[in-house]
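A quick write-up on the structure given underneath.
A single protein chain has been removed from this complex, and every other one stays in its place.
Naming follows writing order (A, B and C), and every chain is counted from residue 1.
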Amino acid sequence: MVKEVERAGIPVVHICTVTPISMTVGANRIVPAIAIPHPLGNPALDKDEEKEIRRKIVEKALDALTTEVDGQTIFD
Amino acid sequence: MRLEMGHIYIKDIQFAAESKIEDGILYVSEEAVKAVALEDEKIKSVSFDIAKPGESVRITPVKDVIEPRVKVEGRGGIFPGVIAKVDTVGEGKTYALKGMAVVTAGKIVGFQEGIIDMTGPGADYTPFSKTLNLVMVCEPVDGIKPHDYEKAVRFAGFRVAVYLGELARELTPDETKVYETCTIKEGMEKYPDLPRVAYVQMLQSQGLLHDTYVYGVDAKKIVPTILSPTEVMDGAIVSGNCVSACDKNPTYVHLNNPVVHDMFEQHGKTINFVCQIITNENVYLADKQRSSDWTAKLCKMLDLDGVIVSQEGFGNPDTDLIMNCKKIEAEGVKTVIITDEYAGRDGKSQSLADSDPAADAVVTGGNANQVIILPKLDKVIGTLDYVTKIAGASEETLREDGSLEVELQVLTGATNETGFNKLSAR
Amino acid sequence: MKKNYMIITNNPLVPRKLNDEYTVAYMDISYEDVLKEVRNRIHEGHRLLSHPLSGSVKPNETPYKSVMITERREAVDEESLMIIENAIQACRKFVFKSDKYKPEVYEDFQIIDWTLLESAVASADAW
Partner (left out) sequence: MAKLKVVHYINQFFAQIGGEEKADYPAELRVGEVVGPGMALTQNFKDEAEIIATIICGDSYFNENLEKAKADILAWVKEQAPDVFVAGPAFNAGRYGVACGTIAAAVQEELGIPAVTGMYVENPGADMFKTQVYIVSTKNNAAGMRDAVKKLAPLAVKLGKGEAIGASSEEGYMPNGVRVNFFEKERGSKRAVKMLLKKLADKPFETEFPMPDFDRVDPNPAVKDLAHAKIALVTSGGIVPKGNPDHIESSSASHYGEYDIAGVMDLTEETYETAHGGYDPVYANEDSDRVLPVDVLRDMEKEGKIGELHHLFYTTTGNGTAVASSKAFAEEFSKKLKADGVDAVILTST
């Protein structure tokens, strides 16, 4: 799916728990997520902390989108 | 190693008072072969029948297909570690009865499979419609465990095949072929400019009706090793599996392994056929990793340039196949793999359960999900009762006019993954 | 001593065959649901130890499936994830007929599934 978005000429960042799979499906900008059932959250934390974590991941994703990459890159 | 294979062509099989081969006709004493089969007390009764190409005959449920052979010169005997004593085979002189096979049948489990049709559309797909078949249906003693029954039928087939092979010991072969491999050093010196090539054979090794034996050793318990490709011609590898009949290697296929023969064909001309590497297909994932690591390591240690990898079976062996291919390619050894496909009845599903870009050279034995109508035939050897319970079939399989609607899966050897057949898919 | 792996199964023969050294999660669910149960546990960080498509009896043909996974939870294992997803996909290409056999055949299905698992147990216990 990520490849088709990229092919359409839109830069895309893939937030994905298992980054090797993201590599396999051909994403160029990859940001690791937390866990499969809750990629951008952690139910063990309280709401505010959880949102803070989510924001960090989204910020990282936006950083990735504003960074030129040369091939597949994981933004750890 | 140098093995001389003498071919004795069998033109007909007949029951007679005395077992012998005369003018290409195999005369079988029913009494004698029965006695051979019944040596095992776990077999209560056995019946023999003959099925010839073109006859309106269906054989089912097939367990194994075996070509009778006899070792006339050199170390060891046919089926070492199983029938003959453990001794390294693959050199000297061996005779084979060509154009015929011993087919074992018997209901070991209720969903067993394996159909050989001697005529009609099914005959186009199973290679054993072209051989004269001596069929033995074995009934076990009451209350036997499936494990014991499987083993009893497996061994009974080998005993009968060896008994028949012995009839050829004093004959003069109609044709002789010589197969010779070099040692590593000899090969380097003799064929310095030819690519060094090996055959990697994956052996089914997962459990009851899913096993293969190498010199009598359960292939689950081996680590990958090398053989002289002539060893399999003397029965170094035998089949203990028959579930999913289309892509399992009956013993006949091991004896006549087509990759071995087609590589020998090119040996000394376009390739240096270095050896055969055998590996397994275990259920346990760490075993898969170890075996594929070792296979790739052997390819590297042998300084190979290329290999052909053949698979056996469906599903989890796809993982072994791709692991082998990927790791062997990563060692810089060029790889061609042989597999078959489960693309669904409509041909639209993903054929394999695993894939990798390294697998860029694939030969396929066809889509095993393809539906085929097998017309009613005049005679059934074995029983049709089980046909309705086999893989690719169901209770609904048997149609009103007596024909069967099944997938190619049920036909013995139909989508063989050693490249035994011409069937393919695109 | 308890083994460091567990078995997810819908084969009633498995809990009967294995003593209490073994952790067996027996569930009366379908073949595909066993695979999904295994997948959920992989998502939680368990790792596959046996191949979910063990055996040549096809999904939707045999109703039984037993899969071995680690007892311990770690980071999500990519290889396990790929294998289980592919296995679930593979289920769907076979015509469903697990409910069409005569009653006595199911016992044979159970035995075959058990021997496949048994070979994995043998390998696991060799460590």
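Note that in this section contacts are C-beta pairs under 8 Å (C-beta built on N, C-alpha and C of every residue); 3 or more make two chains touch, one makes a residue touch a chain.
Since we're looking at a predicted model, the values are computed, not measured.
Asks: If you put the missing chain back into the full complex, which of the shown chains would it touch?
Replies: Spelled out, the missing chain touches these shown chains: A, B, C.
Asks: For the full complex, which residue in B:S29, B:T225 or B:S424 touches the chain that was left out?
Replies: Going through B:S29, B:T225 or B:S424 one by one, B:S424 is the residue touching the chain not shown.
Asks: Looking at B:D64, B:D234 or B:E341, which makes contact with the chain not pictured?
Replies: B:E341
Asks: Footprint of the hidden chain on subunit C, which residues?
Replies: On the side of subunit C, residues 36, 39-40, 43, 81-82, 85-86, 88-89, 92 touch the unshown chain.
Asks: Mind listing the subunit B residues that contact the chain we can't see here?
Replies: 124, 195, 197, 258-259, 261-263, 265-266, 270-271, 305-308, 334, 336, 338-339, 341, 343, 346-348, 350-352, 355-357, 359-367, 370, 408, 416, 418-426
Asks: Using the document's contact rule, name the residues of subunit A that touch the chain not shown here.
Replies: Answer for subunit A: residues 1-18, 21-22, 24-29, 33, 36-41, 43, 50-51, 54-55, 57-58, 61-62, 65-72 touch the chain left out.
Assume only the chains that are shown with their structure count from here on.
Asks: Taking each chain's centre as the mean of its CA atoms, how far is subunit A from subunit C in angstrom?
Replies: Centre separation, subunit A to subunit C: 32 Å.
Asks: Nearest whole angstrom, what separates the Cα centre of subunit B from the Cα centre of subunit C?
Replies: Each chain's C-alpha centroid was found; their separation is 28 Å.
Asks: Measuring from the mean C-alpha position of subunit A to the mean C-alpha position of subunit B, what distance in angstrom results?
Replies: Using C-alpha averages as centres, the distance is 49 Å.
Asks: At which residue positions does subunit B touch at least two other chains?
Replies: There are none in subunit B.
Asks: Considering subunit C alone, which of its residues make contact with at least two other chains?
Replies: Within subunit C, residues 82 contact more than one other chain.
Asks: Please output the residues of subunit A touching subunit C within their complex, sorted ascending.
Replies: By the definition above, subunit A touches subunit C via 17-18, 20-21, 35-37.
Asks: Tell me, which parts of subunit C touch subunit A in their complex?
Replies: Contacts found on subunit C: 43, 76, 78, 81-82.
Asks: Of all residues in subunit C, which touch subunit B in the complex?
Replies: Interface residues on subunit C, with respect to subunit B: 48-58, 61-62, 68, 79, 82-83, 86-87, 89-90, 92-95, 97, 100-102, 104-105, 107-109, 111-112, 115-120, 122-124.
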